[in-house]
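With one protein chain removed, the remaining protein chains of the complex are shown where they sit.
So, chain A:
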């Protein structure tokens, strides 16, 4: 290993941000401090198998070390499959999946979220579906279904209800997507 490579693996603890663990706990990662770093979760995690640099155990470790910027600079948290293998095997009921979600919530508050999430949220707000294909009506008809599914796309009143709810959530305070106008979303595949 070259010295430059080795240097990139050194964790600089002077970068540690106090209060980071509390932030995670407040945003849903309640059981953070129960983790004993046993790595059972890592052994079960598809992100490890696929070669991501951060995954359940390492994300928790980085949080405990206060390495907020390091995690914000890495896209791994967005590759979590929400599969909950980790939650199933953790001997300490840490719920690592929820800690990763909490880390995403931290990132969202720094506007460090991927385009696919912004697009998904917009589409969810505008149509009621995070994944939406504007031209699906024809294919639906071809297989003998009504052009619109019986969802918010067929019931505008229901869409208004959903939007009213979303405006009452933290999403509205964050200003990540426009929530006043009546945007009509085109295709969105997240």
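Quick note on the criterion: a contact is a pair of C-beta atoms (placed from the backbone, for glycine too) under 8 Å apart; a residue touches a chain by one contact, two chains touch by 3 or more; residues count from 1.
In this text, contacts and distances are computed from a predicted model.
Peer 1: Which of "Heterodisulfide reductase subunit B", "ABC transporter ATP-binding protein", "DNA polymerase V subunit UmuC" or "Sulfate adenylyltransferase subunit 1" is the UniProt protein name of the chain not shown?
Peer 2: "Heterodisulfide reductase subunit B"
Peer 1: Going by the touch rule given at the top, which residues of chain A touch the chain that is not shown?
Peer 2: So the residues of chain A touching the missing chain come out as 27-28, 46-47, 49-52, 75, 78-85, 87-88, 97, 101, 104-105, 108, 113-114, 116-117, 120-121, 124, 128-133, 136, 139-140, 142-145, 149-152, 154-155, 157-159, 161-162, 164-166, 168-171, 174, 176, 189-190.
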